[in-house]
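With one protein chain withheld, the remaining protein chains of the complex are depicted in position.
Now for subunit A:
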Amino acid sequence: MTEVLPKRITKEIERLMNDPAPGIKAVPFEDNLRYFDVVMAGPTQSPFQGGEFKLELFLPGGYPMEPPKVRFLTKIYHPNIDKLGRICLDILKDKWSPALQIRTVLLSIQALLSAPNPDDPLDNNVAQHWKDNEKDAIATAAAWTSQYALPGK
């Protein structure tokens, strides 16, 4: 990499390494420090508990004025996450503030796993399932977790 990383990004990486958020591991690629491999533990008391979810995170050139781009790589059954792993979260779009960081973004995603919001769906089928029969939807989510997100898979 020839690009000189903005101080902000270097600092953020430093902080992420020294003081990682609980249940979240974010490691930048060696040859591209704007690209992160993320592993997020499914929050307890959620159907994602016990799962380890892989995500990719990219800091675009406009960061921190522009939000980072984040996507789930592990299949997940969630009303605000679609088949391609794209996430419907306001802070990744119009509610982004340059005062937010990689850490806060990842924590928000983790919170989204604990509290799905079927009223603002990205995947309509999943959201409908969640609204019609929450218990059954949660069971499906748990089944997907053990099928796709078990550690070591």
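In this text, a residue touches a chain if its C-beta (ideal position, glycine included) is under 8 Å from a C-beta of that chain, and two chains touch if they have at least 3 such contacts; residues count from 1.
Definition applied: contacts and distances are computed from a predicted model.
Participant: Of the options "Small ribosomal subunit protein uS5m", "Cytochrome b-c1 complex subunit Rieske, mitochondrial", "RBR-type E3 ubiquitin transferase" or "Protein inturned", which is the UniProt protein name for the chain that has been left out of view?
Facilitator: Spelling it out: the chain absent from the display is recorded in UniProt as "RBR-type E3 ubiquitin transferase".
Participant: Quick one: which of A:T44, A:S97, A:S114 or A:S146 touches the chain that's been left out?
Facilitator: That would be A:S97, which touches the missing chain.
Participant: May I ask you to list the residues on subunit A that touch the chain which is not drawn?
Facilitator: Residue positions of subunit A that touch the missing chain: 6-8, 11-12, 62, 64-66, 91, 95, 97-100, 104.
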